[in-house]
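Missing here: one protein chain of the complex. Every other protein chain is in place.
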Amino acid sequence: MSEGRAVGVPLLQVEDLTVEFVTEHGWLPVVDGVSFEIGRQETIGLIGESGCGKSVTAMAILGLIGGPSGRVARGRVLLDGQDLLVLEEPELREVRGRRIAMIFQEPMTSIDPAFTIGKQIIEVLRRHLPLSRAQAKQRAIDLLDRVGIPDPHRRFDDYPHQLSGGMRQRVLIAMALSCEPDLLIADEPTTALDVTVQAQVLELLAGLQEELGMAVLLVTHDLAVVAETCDRTIVMYAGEVVESADVTALFPDPRHPYTAAMLANLPGLHPGEPLRPIPGIVPPRHALPAGCWYSPRCEHRTDACGATHPQLVDLGTRRVRCLRADELDLPGVGR
Amino acid sequence: MTTATPDAAPSVGPRSTAASRPETRWGRFVRRFRRQRGAVAALAFIVIVVVCAVFAPWVAPKDPIDQDLSASLAGPSSEYWLGADRLGRDTLSRLIFGARFSLLAAVQAVLVATVLGVPIGIVAGLARGWVDAIASTIADAVLSIPAIVLALAIIGVLKPNLTNAMIAIGIVYAPRLFRVVRSAAISVREETYIEAARAGGVGTLTIARTHVLPNVASPLVVQISLALGFAVLAEAGVSFLGLGVQPPDASWGVMLGQSTAELEDHPILVLAPGIAIMLAVLSFNVLGDGLNDSLGREIRRE
Amino acid sequence: MLRLVARRLLKVIPLLLLVTVIAFGLLNLVPGDPAVQIAGEFATEEQIEAIRTELELDRPWLSRYGSWLSDAVRGDLGDSLFSGVSVRSQIWDRLPATVSLIGWSLVLSALIGIPAGTVAGWREGSALDRFLTVGTTIGVAIPVFVTGLVLALVVGIKLGWLPATGYVGITESPWQWARRLILPAFALALTGAAEIARQTRAGVIEVKKQDFVRVARANGLHTRQVLGKHTLKNAMIPVVTVVGLQIGRLFGLSVLVEQIFNIPGLGSRLITAVFENDVPFIQGTVLMLGTVIVLVNAGVDISYGYFNPRVRGS
Partner (left out) sequence: MSGARPPILRVEDVSKSFPASRDLLGRVTARLQAVVGASFEVAAGETLGLVGESGSGKSTLGRLVMRLIDADRGRIILDGADITDADRHELRAARRKMQIVFQDPQSSLDPNWIVGDIIAEPLRANGVVKSERHEIVARLLEEVGLEPAHRSRYAYEFSELVVCDEPVSALDVSTQAQVLTLLEQLRDRLGLAYLFIAHDLAVVHHISHRIAVMYLGQIVEIGPADEVYHRPRHPYTEALLSAIPNADPAARRNRIILRGEMPSPVDPPPGCRFQTRCAYAMDVCRTDEPALSSQDGIDVACHLHDQGPTLSGATVVDLAPPISTDLDR
């Protein structure tokens, strides 16, 4: 424990996680040697653009990578010291939903349209807890009430298509939190929602987190949401962690040029100034540039950047993957 | 504008500036098709059968209708590779010539189905409204009558011969092509690029020609391949019943139908045309599936 | 739900009307003078005249259609051209054998196809899936008369386990009825099973990709739970459609199977009618089958209401 505040034994430790997928060019890593920790009751923001591997990382933690096209190539995911990646499927099922729960981006498609929402919540409850049908129903209604669904008795028998997007995300949260997990992984939970609904859902999540004392891993592309809700941030680029630090340190004072560039791309932060887009696109896995993977797009690159692939260096309060992390003075927000 | 460093524009991966041209549609198709071994094998088999059928007089070892009663029901030998039937006709030669009738019949049927189904499908899909409603109801009605029954009925009132049989099968298949083309036209119509093109002042006919046809083409090619398989099978069925190709000419179905009596003692006479039919149908189906996978939109994962 | 049923039944009316038009219009496909064509090369003038009278060919098309339709609605499909027996009673006589055959094979194909497709779809990419996929691809391509002949030969004749041909009515001997239908029904069921298995597999794979399956897994639900409840109920929608379509296909293919196994059903009678140019019988059969299938498909659509609550409406 060298970064962030000390919170005792970490709840979750991800070490050297590498996940590969089959492509036209053979097996290629989508997540490449990712390591981080989550403390109890901590809120971590995992940010990056589409294709950076953040969602795959989240899925891998729950052991949901598999099948013919994907595999975890190496690494460990320790929950209270127990490696989840070596567990068999039945043992994993005990972890999923009970100790680690997950909610996803698309509330519209994440609930089975063929069953009532009540049935689906009961299904999860009875899977993990020894409840009678009647007890489970009562508990499900309590949960619906707790996530702010008006008239939960009536809503219990609704089919998903009868609910709005915001309401469905609340139902999914109710389902995920039904067994009071220690860690909630929220993969872009508000991306598909309107801003006012997003505000409602984020408020709800924050309240429930406090109430249940759980940790949250918030996977998102939205820097502003992270700034508002998280304690610590992990920035990913092309499958790697490029920077991680406390939110209060990272946003005003980014050390990696990619972090700084993303902040500079946010409209509304720098009134009256033009945005400064990053040129080009994220390199595809089969055509990674030599040296630093961000270097071709970086406005601060030197010859050395094209030669050496930088390591993730521990700077005490943060970790950065940039050869020039010490010498650069990059603009942030709120300074 | 102060994006990148002033020196050379950054080049990352296959970032397409003017230099690297995007892959052509044909190139992409070939690349994706070649990855599917089954479909490639199916195509190879079809090509071989077509070549044999076209050059049958040169490929076949014997005349398919030449009777040699001394060889009646001969087993496979160096002279009769697949044996001979009751009239002493060489099975292999009859198979090769039979391919002519089977394939020609299939092509006729698919032609009829295409001519009927495709234009009406495009018009119905683009026009919508009552045109579409009427055309779709007719298609549904035709589809409600079992294909073989309708084909037999049409043959029944016409005259049992191959062309009539194939017109019947074509009519029966037309609604299927109609449906595919219509739904492709509808889905293209609803894409936002069509809306964008319309907003850009592009006329309806131009849209049909430049946007709809290319998008309808892919599912249509797939369907035509599947339709050929269906037609080969249907022709075999109709000829098996004696309502298609008339003797002494023989398609695979006729060969099968004529040999049922020989099934117990000389199963090869039934199996040879049976397997030929199966392989042909299988090839068209596998080819169709392969085309479907290589012509569809490329799916990218996150 | 009631609205759905009503709406669907409203659509049936024009469809049925069109089926009657097709069935009746068949006669008009006949080139030249239908009476001469139908009577055949060696017919006498009287015979031709008789056919003309029987089919009322001297009246205009629409008026003939009108009276034919009003007869048909009342169940009168006319008389067979040659035997003079009423078409309705002939169809009625032949129907039990055909319905038995199709019923059996529908049950068999669903029993084989749905489990095979489910397993293949759920274990997509496994050796079992590849085996089943190859099997169903071949199964779809084998002509039903080849399977029929091979089954009759191997199981019926060489092994002698089951009677190879013939049919016994259920009222005569239920045991013999079942025994004699096994082979033909199995031959007929194989292609159907292959088709159903392919559809089920595709449906399961499609549903497996849905977000809600991922959510169920993330919530620690058991694979069997996810498969059994979530995947299957959703995957059944396309499968139900296929089963509906299968009935039409099975009716068609039963023509060939009845011929091979010597079953006195509608199909074998239809073939005789085709050879004899027995237009009233052909029309009657087309009309009857078309009507049955239109109604079956309407039933299938309505059953969507059960599988998909969104269709049910409020």
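As written, the chain order gives the labels A, B and C, with residue 1 at the start of each chain.
Methods note: contacts are C-beta pairs under 8 Å (C-beta built on N, C-alpha and C of every residue); 3 or more make two chains touch, one makes a residue touch a chain.
Keep in mind the model is a prediction, meaning the values are calculated, not measured.
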| item | value |
| --- | --- |
| Residue among A:78, A:92, A:224 or A:328 that touches the chain left out of view | A:224 |
| Contact residue for the chain not shown (choose from A:115, A:156 or A:251) | A:251 |
| For chain A, the residues touching the chain missing from this view | 49-50, 148, 150, 164, 166-167, 194-200, 202-203, 221-225, 227-229, 247-248, 251-252, 261-269, 274-281, 333-334 |
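Methods note: only the chains that are shown with their structure count from here on.
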| item | value |
| --- | --- |
| Chain whose Cα centroid lies at the greatest distance from that of chain B | A |
| Whole-Å gap separating chain A and chain C, where each centre is the average of the chain's CA atoms | 52 |
| Euclidean distance of C-alpha centroids - chain B vs chain C, Å | 23 |
| Intercentroid distance (Cα basis), chain B paired with chain A, Å | 48 |
| Multi-partner residues of chain B (each touching 2 or more other chains) | none |
| Chain A residues counted as touching two or more neighbouring chains | none |
| Complex interface listing, chain A residues touching chain C | 62, 64, 67-68, 89, 93-98, 101-104, 106, 109-115, 123-124, 127-128, 159, 161, 172, 175-176 |
| Chain B to chain C touching residues, read off their complex | 137-138, 140-150, 152-160, 229, 233, 236-237, 240-241, 243, 256, 260, 263-264, 267, 270-271, 274, 277-279, 281-282, 285-286 |
| List of chain C residues in touch with chain A within their complex | 124-125, 210-223, 225, 229-230, 233-234, 307-310 |
